[in-house]
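Excluded from the complex is one protein chain; the other protein chains are retained at their positions.
When the chains are written out, they are named A and B in that same order, and each has its own residue count from 1.
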Amino acid sequence: MSVEQPQPWTLRRVAEAVDGDLVGDGEVVVTRVSPVGEADDASIGFLADRRYLAGAQESGAAAFLVTPEFADQVDPDRPRVVVADGHRALQGLLVAMYPPQPPVPGVHPTAVVGDEVELGEGIEVGPYAVLEAGSVVGARSRIGAHVVVGRGATVGEDCVLHPHAVLYPGAELGDRVVLHAGARVGADGFGYAWAAGGHQKVPQVGQCVIGDDVEIGANSTIDRGSIGKTVIGRGTKIDNLVQIAHNVRLGPHCAVAACVGIAGSTRLGTGVVMGGQAGIIGHLRVGDGAKIAAKAAVFRDVPAGETVSGAPSRPHREFLRSRAAVERLPKLVARVKALEARLAALEEA
Amino acid sequence: MSVEQPQPWTLRRVAEAVDGDLVGDGEVVVTRVSPVGEADDASIGFLADRRYLAGAQESGAAAFLVTPEFADQVDPDRPRVVVADGHRALQGLLVAMYPPQPPVPGVHPTAVVGDEVELGEGIEVGPYAVLEAGSVVGARSRIGAHVVVGRGATVGEDCVLHPHAVLYPGAELGDRVVLHAGARVGADGFGYAWAAGGHQKVPQVGQCVIGDDVEIGANSTIDRGSIGKTVIGRGTKIDNLVQIAHNVRLGPHCAVAACVGIAGSTRLGTGVVMGGQAGIIGHLRVGDGAKIAAKAAVFRDVPAGETVSGAPSRPHREFLRSRAAVERLPKLVARVKALEARLAALEEA
Partner (left out) sequence: MSVEQPQPWTLRRVAEAVDGDLVGDGEVVVTRVSPVGEADDASIGFLADRRYLAGAQESGAAAFLVTPEFADQVDPDRPRVVVADGHRALQGLLVAMYPPQPPVPGVHPTAVVGDEVELGEGIEVGPYAVLEAGSVVGARSRIGAHVVVGRGATVGEDCVLHPHAVLYPGAELGDRVVLHAGARVGADGFGYAWAAGGHQKVPQVGQCVIGDDVEIGANSTIDRGSIGKTVIGRGTKIDNLVQIAHNVRLGPHCAVAACVGIAGSTRLGTGVVMGGQAGIIGHLRVGDGAKIAAKAAVFRDVPAGETVSGAPSRPHREFLRSRAAVERLPKLVARVKALEARLAALEEA
């Protein structure tokens, strides 16, 4: 088998890739992975969640990738691979079937490369990219179309900067960082002092440091420090349209969902998880492993390991209790009214 | 009258365009439409909302476009066109007075066009646009400056992609789609599995399909499916800074206001309306014609036709009741205190 002819994905090969149990014909070939409800006869249909049972029995899939509890929810006559942890198996299979595209080394002739730029080996620089003076791009990194790497900014090795990402001057990316389209790293923080009848800009002269293995979503914005640093810890993942203000520090391995805002100088520990549209005001501390629910408004420090929700946020159990009490309020009002009537009758008597 | 000399907008012509009643001199000429409070003697002043009555009587407008209930709120000596439905009339008049700019066919010499790109007839491609290998642009579509159409992505006919819009590889646009500046279509969804002490990326390999007649606002982000598809139904309109996560499906004719976030795999029916900054968590269903108020946080399925508000959201009438009960809480506390005193007195006796 030559390298030009990729090995077909037989079900046997799938089972090996995900360390799963093969049931049925291992020679069936699939070319893609699909949700069980959208699968056709070239697909292996994926089912690992009760919410997607509907349609599973009528699925057009050639074969299935399922967890044991759903193994009897699909056509018993079609072959399947059964795995204990569906989402980890899916991740492993997708990495195997869709390996990341290697860079196509070279600098597009339209790219503008400034003075004293350092270009690592094997990098790919797309059309209309602008690498300003003194910037550095590490080995094997891919710089997409229209990307701007500002003066003195640095990109580590094996990074992927999708089209239209912008690094402000001096911003620093570690290795294996991924920036999606329109991500802005190192923009000025929002700092003014009132004087002479107007907001006077406080020059934003600090750094913006993005650790190894960080991924930042489309159109997200990470400001540089005012003085001092903004830091995103290694392995932290940030979704689309997220705002990280000046001097914020995120520890390693955080996961920040879309539309989150974190105000200035707030610090998150290791492995903090934030749901979509949550917000944290400035100058707070959020401990390791804390979880902040979607839409929560955090106005106080959050201890390590705590789960908070609501606006203003409080521990999730308190939030549920107080929410339930509010929902029973009309009944409480009726009880008070009844008490008043009974008491009046008694007073009368 | 030659084609170079556009016909002047006499009030008579306005009345015909909007199917309205002309009162007064039909030969008055206007050159633009203005809010009644900002109008000058070249304007037809528009008034269809009680909130903008202030200043109506002193308006500098040459003429008025009004609904019957406001017809006597403007100078009775100036001509007017009276219409039953103000906003529909305004829409019709603006379309007539400001017809969409046709494309100026041609590919700017700086555009980069990859291998095997298909270009339809009469398309306009702006400076520094990048059409990657295998991409397709349908007839009469306008591709703005710096737009990137990724590998194998397709743009239908009569589309308008404003400057800086980006299609990731494989994204698909229907016909008459409008993307505003900085819209990102088909970016990776936010999917990771924890393994080996870190968040491991789940390759995002699904599709992103945008239906006919969809408009997407500036800097909004629509992720591709993880596996399977993200789908925006035909005729749906999306405002600025909106986030649509992987595998979300919006039905036709939805209207999604600015700063909304919709988490993964959630599905909206036909004609759903979402107010600004509203959010929906993942894996939910929102039925046809449901309305979600501004800032609402939706944590449960929403039945067809329901209006929900609040965080967490509930049916709007319940929200109002519980909001009112909360506002009367201090009074309820006082009532309970009074009961306690009276009961103590009675027990004493």
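Going forward, contacts are C-beta pairs under 8 Å (C-beta built on N, C-alpha and C of every residue); 3 or more make two chains touch, one makes a residue touch a chain.
As the structure is a prediction and not an experimental result, all values here were calculated from the model.
The residue touching the chain not shown here, chosen from B:Leu53, B:Ala71 or B:Leu94, is B:Leu94. Of the candidate positions B:Gly134, B:Gly156, B:Gly235 or B:Gly251, contact with the hidden chain is made by B:Gly235.
Annotation: of B:His253, B:Arg267, B:Lys291 or B:Arg314, B:His253 touches the absent chain (contact as defined above). The residue from A:Leu53, A:Ala71, A:Val95 or A:Leu343 that touches the chain not shown here is A:Leu343.
One chain is missing from the display, and on subunit B it is touched by residues 32-35, 38, 46, 49, 51, 87-88, 90-91, 94-95, 98, 100, 108, 110, 126-128, 144-146, 162-164, 180-182, 213, 215, 217-219, 235, 237, 239-241, 253, 255, 257-259, 275-277, 294-295, 310-311, 323, 326-327, 329-330, 332-333, 336, 339-340, 343, 346-347. For subunit A, the list of residues touching the undisplayed chain reads 110, 112, 128, 130, 146, 148, 150, 164, 166, 168, 182, 184, 187-188, 190, 192-193, 195, 198-203, 205, 219, 221, 223, 227-229, 241, 243, 245, 247, 259, 261, 263, 265, 277, 279, 281, 283, 297, 299, 311-312, 321-322, 325-326, 328-329, 332, 335-336, 339, 342-343, 346.
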